[in-house]
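Every protein chain except one is present and positioned as in the full complex.
Residue numbering begins at 1 within each chain, and the chains themselves are lettered A and B in the order written.
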Amino acid sequence: MEHAKLEHPAPEHESKAHMGIPLPNGKLAMWLFLVTEIMFFTALIGVYIIIRNGQPTVRQPWPTPHDVHLVEWIGAFNTFVLICSSLTVVLAHWSLHTKNVRRAILYIGVTLALGCVFLVVKAFEYNSKFAHEILPGRIFEKLDGPYGAKFVRHVAAQLQEIEEHHPNSKAIGQVKKLREEIGETFSGLSPKQVNERIVGPHHVKDCDKPERSFMTENDKGILEIDPDLHLSYSIPFGNMWASCYFAMTGFHALHVFGGLVVFTVILVLAWRGLFGVHHELMIELTGLYWHFVDIVWIFLFPLLYLV
Amino acid sequence: MSVAHPAEVHAHPEMNFLSKYFFSQDHKVIGIQFLFTSLIFLVVGGGLALLVRVQLAWPHAEIPLLSWMFQDNGGRMPESFYNMLFSMHASVMIFFVIIPVLAGAFGNFTIPLMIGAKDMAFPVLNMLSYWFMWPAFVLILSSFFVEGGGPAAGWTSYPTLSSVAMPAGEGLQSPAAPNSGHGQVLWLLALTFVGISSMLGSVNYITTIINMRAPGMTLYRMPMTIWAMFITAILQAFALPVLTVALILQTLDKTIGTTFFLPDGLTFGNWITGPGGGQTLLWQHLFWFYSHPAVYIMILPSMGMVSDIISTFARRPLFGYRAMIYSIAGIAGLGFIVWGHHMFQSGMDPRLGTGFMIATIMIALPSAIKVFNWLGTIFHGNIQYTAAMLFALGFVALFIIGGLSGIFMAATPVDIFIHDTYFIVAHIHYVLFTSSIFGIFAGIYYWFPKMFARQMNEFWGRVHFGLTFVLANCVFFPMHILGVGGLRRRIPDITASPREAAFMPLNQFITISALVLGAVQIIFVINFFYSLFRGKPAGRNPWNSNTLEWSAPSPPPHGNFETVPIVFRGPYEYVEVEGHGDHLPQTLKLEGPAPTAGH
Partner (left out) sequence: MTDLEHKEHAADHGPNFQTYIAVFIALCVGTGLSFLANLFLGQGAASFWIIMAVAVFKATLVAMIFMHLKFDWGRLYCIVIPVSVMAVMMMIVLLPDSVFYWHHLHRQQETAAESTGH
């Protein structure tokens, strides 16, 4: 049973003892915010990891980077850009800590520039996805049934476009031939055969192999001859891939953009002469956020591009 | 943050009406803003519930008030409308009433006052946390009025019903998913805003509680209300982001054609989902990963407040203070590993089911410890049966029932039988209405004098309690019987099945009780608003309570305390001391040897 104990009235210095941990409110709050962000990206990345490891099989595999126009070295370059920006932002904090305000502002400016480079490269990557229609809900997979018929019609329209606007393509002969074979009623070839003609026998996935193939080992697919043509082809789990890719990199890019907004605010403060050594905590907290964004990309890059 | 100068007068330029009452950064004003908007939504949610009950009791009759909407159906509500009613009733009650009142209103109001701080750590963030709720309010209310009506896939919004995308060019609704159009997207966005508001708030609360306590206010001298708010804030910070992800992914599924939760090749009438190979069970896992901690978010603050109220009005120290803290922590910790008990019937791996069952049954332990400790607190107490105390005692009594029905459901073999029956509905409402909301009523009666410097009418408060207590049991207890008898939930017409039609008399009894229960709440509304303007003026400490907020003026000014409070003892020193009555406030400095309580 609890006794009503009177605790000693604290001696003068003790009653004014500070409660709490020796961490500024802002820093504690930023770490708590990062905790919520960790859970956010864990859920997002977790969804990707388990979907990717769950349903695909050997016959019907998860798309390779090549299938979806993902270029590894561009991702690696972006990783390098973010790493540099992490360095510059921590050096900005270090500069302020050593009372060099001008150098700190310079480093923040470089960080902002690097962040912009990251987003520009990302925009370039997204553009290649848009151009090839690698978008959620727009990718053809599963060529049986109604999907297959849609696929053939779509390809026929694309072939017509190529004939009209890219007559000098290396693969123009194959293009014309395929269009003829498909025919006016789109039923000259099965969807899987059309697909094989486009990607070539070496790149066809097991689940997309046509029952009767007219191509031999030495034949080349249209896209093997001229990879720049805009022709759709079956990408098993392509829609799932695109869904995950755009969700993950999209939210990461939004977070990068948020960081850039803060850097811009800091630079505006500096431009108006209001920035000084007393902003050290603010730079530290911004740096914490930015490092977190970098850590997320450190995981996103291998998970999406490499493994 | 720093030590205040005595008699610190906050020399603000005079604030205009907007910045003082609308865009206020004062935690008390923000708390009261949360309270008022949530009480409005309580009326909305309650109204939806009454419509549900009316349909259940008289399924073939015209719907009162709304029959003009359904002229081509003979004035009766279509099934999709019924689905929308119960979906929105739950969504509004959970996300727009209970969580904002407990975390937003009471959390905001009590935390700085009870720990002796001038305000929250980040007042601007606090204000933003409130204003982020307004887009949510607009979105959720507008979902009723868009084409296709409000969302009707349950508050749990399971795919594939909820996630079927709106095919472009084929009209706004796919034929098999009525009410799964724009309204569903608005619901998803509304909840995302609620989540952001809660996350901002929880960061603020945790920082404030850790770093801004008054001198002498060690962690183990904090009142249970604060411990509960603290642990609730941690729950929100950890669990909400996962819900946010789930909501966003479902929004993407519905708008831009992703297929996270849509398996391929499903046909709905003439419409077929595209290829993609998503997983419907994934939504359930992500959703319940948050929504199970959410139910603890909805009960723990009430538990904390009830602890303080019971101690005050029994004039006795809280029995087992540390055990109470560790129990709350235990409930919260275990609460993170039990979400699968909502999914026993979903087809998930049975081995996971076993794990979830064991963890769920374990949660009964800390909950029981709390109940015993409340009873231990009252034992031999000098009980004052104020309205606040009555609701607090009602909480304890009826939480026992809600908790016990939970144990039935925790056992997978039993749950297989009672899942999706009224037994679950009974459990939900015992823990949410007769526990959480009773706690909210208790808190309102208790802190009303501090908020508004007037007291609510005690007589009518007791009448409110008595009628609500009896009627709530009339409404929700029979649901246990209905559930075990096999009455399914979420169906609009129980006479369609002869087996279930036999339950109609009990069903009608419930509805009539519910209608009266709804009417009785008018007493509370009148009492509340009348007392705001004409209530008996209250001093600083009308309840003779120990905690810090009662040493501040009523209502506390900007900055809360005239001087920085210094804390000398815990919050539950309700003991007879020579010259000091029967309680020792936390800030009271005593000279001389320590008095001991005789027990």
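Rule of thumb we're sticking to: contacts are C-beta pairs under 8 Å (C-beta built on N, C-alpha and C of every residue); 3 or more make two chains touch, one makes a residue touch a chain.
Keep in mind that what you see is a predicted model, and the values were worked out from it rather than measured.
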| item | value |
| --- | --- |
| Hidden-chain contact residue, picked from the options A:83, A:106, A:121 or A:172 | A:83 |
| Touching residue (missing chain; options B:69, B:337, B:383 or B:491) | B:337 |
| Listed residues A:23, A:123, A:157 or A:254, member touching the removed chain | A:23 |
| Contact footprint on subunit A, counting only the chain that is left out | 18, 21-24, 27, 31-32, 35, 38-39, 42-43, 46, 49-51, 53-55, 57, 64, 72-73, 76, 79-80, 83-84, 86-87, 90-91, 94, 97, 281, 284, 287-288, 291-292, 294-295, 298-299, 301-302, 305-307 |
| Residues of subunit B in contact with the chain not shown | 1-2, 238, 242, 279, 281-282, 285, 289, 336-337, 340, 348-349, 351-352 |
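Keep this in mind: only the chains that are shown with their structure count from here on.
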| item | value |
| --- | --- |
| Separation of mean Cα positions, subunit B and subunit A [Å, integer] | 37 |
| Complex contacts: residues of subunit B adjacent to subunit A | 1, 3, 121-122, 165, 199, 202-204, 206-207, 210-218, 237-242, 244-246, 248-249, 252, 256-260, 264-265, 272, 274-279, 282, 286, 289, 317, 319, 321, 566, 568-569, 572-573, 575, 577, 584, 589-590, 593-597, 599 |
| Interface residues, subunit A side, partner subunit B - complex | 1-7, 9-10, 15-21, 23, 25, 28-29, 32-33, 35-37, 39-40, 42-44, 47, 50-51, 54-55, 135-138, 140-142, 146-147, 237, 239-240, 242-243, 246-247, 251 |
